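Shown here is a partial selection of chains from the complex, left in place.
Chain naming follows the written order as A and B, and within any one chain the residues start at number 1.
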């Protein structure tokens, strides 16, 4: 039997909104460690990894490891029926082909049960090794979101270049070019406004803006985003989920056509 | 001659927004008692009844009973041109085929006259007898509206079941099922937050959510909605209009297919 009670239910609503643009169907995995998900986007280009640790739940009972296949749009439809202050409980009986989401209003006046059919979904869990990155940028998630959106009005790809002084986002398109530079800034009133760069060596990589824009749907989950870059590795765009875990997006850099020609 | 001056003109704007989704053309009836309307929706399934009592108007002159056929979309277009703080006066000369809506801004700086052509509309006035109901639920109109909207994302019909403890709204659809229970709650800080159940006997009835959602367009008129249920009668969904009257929606319950088979 599975019973996970999350006092801050709005977190789960935000998680769904963060990933449902990218992933249609996915297995949620429950174990003693926590409630997690790993899935490729439908075009098999980007990877999402979610972890909500068991300690973050008010009540966490998971008698045996369970993998529950869900249609994320249907799940999002149900979670949208939860109030923002509601407590959400996820329940499933052993061997059942359904999962139940229970929403309790703060004053317990209103209690809702939404039961959803589970799906069988083939998936393979990728082991993602911990890696060293050439550069790690931490910046306000709203700023990163705004930059990706702004550049999308000009071009289709973004070149992210990191130096000690700052991080530059560039694009080019039919109507012109754009460069946005964010300087390192540690002396801010509120820590969530900081832009902090940890750089081993300068790096410059190109990514599809379409995916970056999807990733930024996770911005409501965290005031800050961390972007980890290395020439040989997919970028990791991470949003921490306070006291519970994280949502991480992985995306392989594009090989520049210019570089291809040079080689 | 007819001249009805309504200081709180926004009321009339809200009335129109409440019924124009359901009814396209209707007769407004003016008499010494008040300004009223009774109309079936275009598919002849639901009935709307509106009453604005003469005492609620600052000035109410109605020399003889008058029935004015109006296209509610056109009327709504005109009323949308009134400011929310405007005083609205409805004027018609005897025998005229037009009605005039006059909007005065609070400081009298801006005065607008909108003249609309009247229509001939056949209609029969149904006598609606006062009835005893098995259960009457009073609850926040915003809550009822939210529930109907939420259930619509899952299914097409709602089963409303009343017991002494509370009222349950249920639906089922392709993606799963949903049950929302609102408990009786009289001990609230603000009376408009109360959920109060007067029950003679338990009742459980099924309705099309589409109509319920149309009814909830009247929510801006009143903080509370009253739902009166009996097995043999159409449900009445009533929104009181402060110090003036009410808007009531009537809808026959659906006969459950299961019950049909049983019989």
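By our rule, contacts are C-beta pairs under 8 Å (C-beta built on N, C-alpha and C of every residue); 3 or more make two chains touch, one makes a residue touch a chain.
Since this is a predicted model, take the numbers as computed values, not measurements.
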Identical copies making up the whole complex, of which 2 are given, total 3
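Assume only the chains that are shown with their structure count from here on.
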Cα superposition of subunit A onto its copy subunit B, rotation angle rounded to the nearest 5 degrees, comes out at 120
For the pair subunit A and subunit B, the C-alpha centroid-to-centroid distance in angstrom is 44
Subunit A contacts subunit B in the complex at 71, 74, 77-78, 80-81, 98, 107-117
So, in the complex, the side of subunit B touching subunit A is made of residues 143, 150-151, 153-154, 175-183, 185, 195
